[in-house]
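Submitted below is the structure of interest, expressed as C-alpha cells.
All protein chains but one are shown in place.
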Amino acid sequence: MIEDISVRFFDSFKERKLLSPVMVEGLPGIGQVGKLVAEYMIHMLCAEKIAEIHSIYFPPHVIIEENGVVRLVRNELYLYHAENQDVVFLVGDYQSTSNEGHYILTDQYLEIAAELGIQRIYTLGGFGVGHFVDEPRVLGALNRPELREELEAAGVVFQRDEPGGGIVGAAGLLLGLGALRNIDAVCLMGETSGYLVDPRSATSVLSVLCSLLNVTVDPTQLNDRAAEMERMIEGLIEGEKIQSNDELSYIG
Amino acid sequence: MIEDISVRFFDSFKERKLLSPVMVEGLPGIGQVGKLVAEYMIHMLCAEKIAEIHSIYFPPHVIIEENGVVRLVRNELYLYHAENQDVVFLVGDYQSTSNEGHYILTDQYLEIAAELGIQRIYTLGGFGVGHFVDEPRVLGALNRPELREELEAAGVVFQRDEPGGGIVGAAGLLLGLGALRNIDAVCLMGETSGYLVDPRSATSVLSVLCSLLNVTVDPTQLNDRAAEMERMIEGLIEGEKIQSNDELSYIG
Amino acid sequence: MIEDISVRFFDSFKERKLLSPVMVEGLPGIGQVGKLVAEYMIHMLCAEKIAEIHSIYFPPHVIIEENGVVRLVRNELYLYHAENQDVVFLVGDYQSTSNEGHYILTDQYLEIAAELGIQRIYTLGGFGVGHFVDEPRVLGALNRPELREELEAAGVVFQRDEPGGGIVGAAGLLLGLGALRNIDAVCLMGETSGYLVDPRSATSVLSVLCSLLNVTVDPTQLNDRAAEMERMIEGLIEGEKIQSNDELSYIG
Partner (left out) sequence: MIEDISVRFFDSFKERKLLSPVMVEGLPGIGQVGKLVAEYMIHMLCAEKIAEIHSIYFPPHVIIEENGVVRLVRNELYLYHAENQDVVFLVGDYQSTSNEGHYILTDQYLEIAAELGIQRIYTLGGFGVGHFVDEPRVLGALNRPELREELEAAGVVFQRDEPGGGIVGAAGLLLGLGALRNIDAVCLMGETSGYLVDPRSATSVLSVLCSLLNVTVDPTQLNDRAAEMERMIEGLIEGEKIQSNDELSYIG
C-alpha cells in the first residue's frame, strides 16, 4: 500500500549532523515569490539536495525532464552549510490539491523539522495587492511575538490585520501548526500584484532573508530577471497605448 | 501524524467540575446570527476561554492577529458561571469544508458535551426568508417533543415544515446526532434576509436565549450595531432611489 | 468516533426470522420513480419500519418534522409479510454525496441483505428519455442472465444497450456488487421524461413489481396523483399556448 506521504533522504545525507539548523520554505504560491527566492538561493549557494517528498495529495502526474525522463511531482529538501548554521530549504512543484492534505503535509514538514533539530522556520510568500508595485515591501507574520523585533530590524513591515484573508497553505500552516510544536516560525511576504510571477518582489524578500540568515547571495541574476519582466510588461502597456491611439485615429 | 481533530483544554480548566452545564453553539452560518449572539454573550459576560479545537476539516490557513502573530483557524470553548448552572459556549472561525467533516466534527462536539456532563445544547442560527425583516421572530427546532412547551413559553415560534430545507451543519447535526446520544438539543433561528450579517436578528435570538438560560445580558451594544446597520441599508436604498429619480429627470 | 455508516435495527425486530426474504430498493433518483413506488407500497401495505441507517456520506443536515422535531437525514428499512415471502424495503432521503460513498453504502446494504438471508434484490428507478411518455414501459437490467425470462413474463422490456449511460448509484451498484456476493438482483426502470417527479412512470413499475412479488397493491392513489400531475402539466402547456397566441395578436 502506497504511503500518503513518503520522505526519502538520500544515503549521502543520512549520517550527517546539523549545526543550529533553520528551515526556509519556498513552495509555489502567490506570484511564485517564495519559490523564486528559495530556488534562487539554492542555485546561487549550490545547496545540496538531501531528500525528496512524494504524496498522494500532490496532483497525479509526472513531469518530463531532459532526455524524456519523467519524475513524479514532488517536494524537495536542500541543505546549505552557512558559517554558523545549516539552512534546509523546502521547495517543490506543488502544494496539496485538497484542504485536508495541506494540514497533513505541513504536519509532515514539521515532523522532518523536529527530527533535524530545526528551531526556526522561515516561510516565504507573496502578498497580493492587486496593482504593480515599484518597490515592494516585505510584510511579516510570526508565531511568537518575541520574534518581531529582530524581523523589524531586518526591514520587515508589520501591518495591522494584513493580509486580511490570512495566509493560505504551507506558508501559513507552518506557523500555526509550528506553534503547537514550539517551533518558531516567521512568514516573509513580498508585496506583489498577484497577477504574474514576480522576481522584483522576490528580490525584496531575498534581501531581507539574507540579512536574517546572515548569508550573502548576489542578487544580480534575480534583478536581471526582474528588469526583463518589467521591460516586457512596459512593452505590453506601450503596445496597448499604441493600439488605443490607432483606434482613436481610426475613429477620428 | 496529525489528528483529524485536536481538542486542547487549558490547564486552568482541567480540574474544575461543572454545575448542571448547558452548551450554546454559535458557529458561522446564515446571517452570522448564531455567531453574533454567542460572541456577544461571551464578551458581555466575560466568559473564560477553556479550550481550542483545531481540525484538518477546517480551511487550511492561519489568521493574522495583533502584532503580526498568526493562529490556526479554530473553534473555541468558553465557560460562564451563571447562578444555577454553567454555560459552555462553542464558537469559532469556520465550520467544516467537507460533508463528512461536518458529521465528524459534530460528533466530537458531542463527545466533549458528554465528557462535561452537558444535558442540553442550544444551537443558534439564522432562518433565511429572502427579504428584510423589521421584527424578526425566533423559530425553533428540537430533538425531543417534550422540550417544545418550555421554548414556546420563552417566545419561540414553531412553524410547520420550516425551514423546509432543514438545518445544515453543526446547528442541525447537534440535534440529530445528539438525539442518538440522549442529549437534549434545541435550535433557535432568528429570521433574517440571508443576504447580510444581521445584528437585528441576533437581538431577537439573544432575548429568547437569555430568558431560557435565566441570564441577564444588556443588549444595548448589539442594538446599536443593528441600528447602525439599518441606517446603512436605508442609506443604500435612499441612494438608489435618488439615482432612480436622477435617471428619470435625465430621461425626462 | 462516529461510524461511517450506522445501522440500527429496532428492538421489536431483533428476534424475528424472515421467510424467503427479498429486498426492494427505492432510493431517490431520476423522476423519483423508485422512491414513489417503494414508499407507496410501504404506505399501502402498512409495512413496519425495522431499521434506520445514518451515514457521514449523506448530506450534513437534519430534516424538520411535525412539532419542530428534527431528525438526521437517513435511509430506512421496512418489512412486509407477504403470503410466501417477506419483503424488506430500502428507502430514504438521500444517496451518497461522494463517489466512494456510493460504493461503501451499497456494500453495507448488501451486508444487511446477506445477514437477513435475502436471495434477491429488486432495485427501482427511472429511465430518462427526455420527453413526456404516455404509457411508460418498464425497462430491465439484471445481474444473472437466467433471471431474464421471468422478468419478461412480467412485462419487463429489455432493450439492447439501454440505458446507454449505465445505471448510477445504489440501483446499479446493488446489481454489480451483488453479483460478486452471489445475490441475484434486478433493476426495474420506468420510462420518464427525467424533468419532473413522475407518478405515471411509478404506476408502471408498481404494476410489474407487484406481479413479480405476487403482491396486490391498489394503485388508485398513485394513479390519482399521476392524473393530477398530468392536468398540471397540461395546464402549463395550455398556458404557454395562450401566451403564444397573445403574443401573436399583440404583434399582429
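Going in written order, the chains are labelled A, B and C, and every chain counts its residues from 1.
Just so it is clear, a residue touches a chain if its C-beta (ideal position, glycine included) is under 8 Å from a C-beta of that chain, and two chains touch if they have at least 3 such contacts.
Everything numeric in this text was worked out from a predicted model, so none of it was measured.
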Contact list for the unshown chain, restricted to visible chains: A, C
Sole residue of C:41, C:56 or C:142 that reaches the chain not shown, by the stated touch rule: C:142
Chain not shown: contacting residue from A:19, A:62 or A:236: A:62
Absent-chain interface as seen on subunit A, which is shown: 1-2, 54, 56-57, 59-64, 66-73, 97-98
Positions on subunit C contacted by the hidden chain, ascending: 96, 99-100, 102-104, 106-107, 140-145, 148, 158, 160-169, 172-173, 175-177, 179-180, 187
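Methods note: only the chains that are shown with their structure count from here on.
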Contacts common to subunit A and subunit B (chain labels): none
Subunit B onto subunit C, rotation angle from CA fit, given as a multiple of 5 degrees: 90
Geometric centre distance via CA averages, subunit C-subunit B, whole Å: 38
Between subunit C and subunit A, distance of the C-alpha-averaged centres to the nearest whole Å: 54
Of all residues in subunit C, the ones touching two or more other chains: none
